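One protein chain is absent from this view; the other protein chains keep their places.
So, chain A:
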Amino acid sequence: MKFRGKIIDIACLNHFTRVITTISKLTKTCVLRLTPDNLFFILSEKVANGGVSMWCELSQANFFDEYQMEGVTPEDNEICLEVAPENLSRALKTVQNAKALKLKLTKKHCPCLTLAADLPTLSAVSRAVTHDVPVDVIPRKLWHEFKEPHMPDFDVSIYLPPLKTIKNVVDRMKNLSNFLVLEANMSGEMNLKIETDLVSVTTHFKDLGNPPWDDGSQRDAEAMAQARLDIRRLQQFLTGQQVNPSKALCNLVHHRLLHLILLHEDVSLQYFIPTVA
């Protein structure tokens, strides 16, 4: 198993850092899956996470100037590592002005992802910084847990309002209730509702637009699909967002699932929040 990557462009390094920082705000540990063309940050559905799962896909060519990997075997040409994205994020933040950043899979005191950077200095010599981020190699027999999630059979798909706006609303609603109902329809309307014994608050959004999926099924455009969520899960997702996505949409499976999709030019992030009763 081998992996070597090199990032030279400062903008790419910056962007990479922001993606990793976003991931680090969503989860404490996740799986990093390396394939010849892509990197994936995966959080699989577990009771411990509250059933939340995440799939983040990066195209390696958009970040790395050099990228070489050899998987476990030629047939299984992938590497799966368990890593704490917070460590990666911290390491990356200290080397933002690096002339070059090398990432390597190494074995030090334990298997590590080593980040080695050359930092510019006032004198002729550069400063070398190395961060060894400990990782756990995931054996092939567990790889099936980290496959790309299927697009759910959704009832409604709708573009999201600006994330900042939703975040503001959700932050305030959190003070009033632990659960939030998100509902939307195929006419570009979305509501965020909370209801307690004393008060109920609804925020209405309209003219959001619906993505043109070719689903064929006829659905009443006005009918609302609803998802009742633990408000903290939604808030955690919104708080972590570091980058403004070019497209942000969500798919609702009535009373089952909220599937959030954020697309940037070279990164896609999918986040699944299950409903609560």
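Please note the rule applied: a contact is a pair of C-beta atoms (placed from the backbone, for glycine too) under 8 Å apart; a residue touches a chain by one contact, two chains touch by 3 or more; residues count from 1.
Heads up, the rule we're going with is that contacts and distances are computed from a predicted model.
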Discussion item. Name the omitted chain as UniProt records it, choosing among "NPR2 like, GATOR1 complex subunit", "Cell cycle checkpoint control protein", "Ubiquitin-related modifier 1 homolog" or "Glutathione S-transferase".
Written reply: "Cell cycle checkpoint control protein"
Worksheet item: Pick from A:R18, A:R33 or A:H131: which residue touches the chain that isn't shown?
Response: A:H131
Worksheet, complete the sentence: Of the candidates A:T27, A:S53 or A:N87, the residue in contact with the absent chain is A:N87
Fill in: Missing-chain contacts mapped onto chain A
84, 87, 90-91, 94, 108-110, 112, 121-125, 127-134, 136
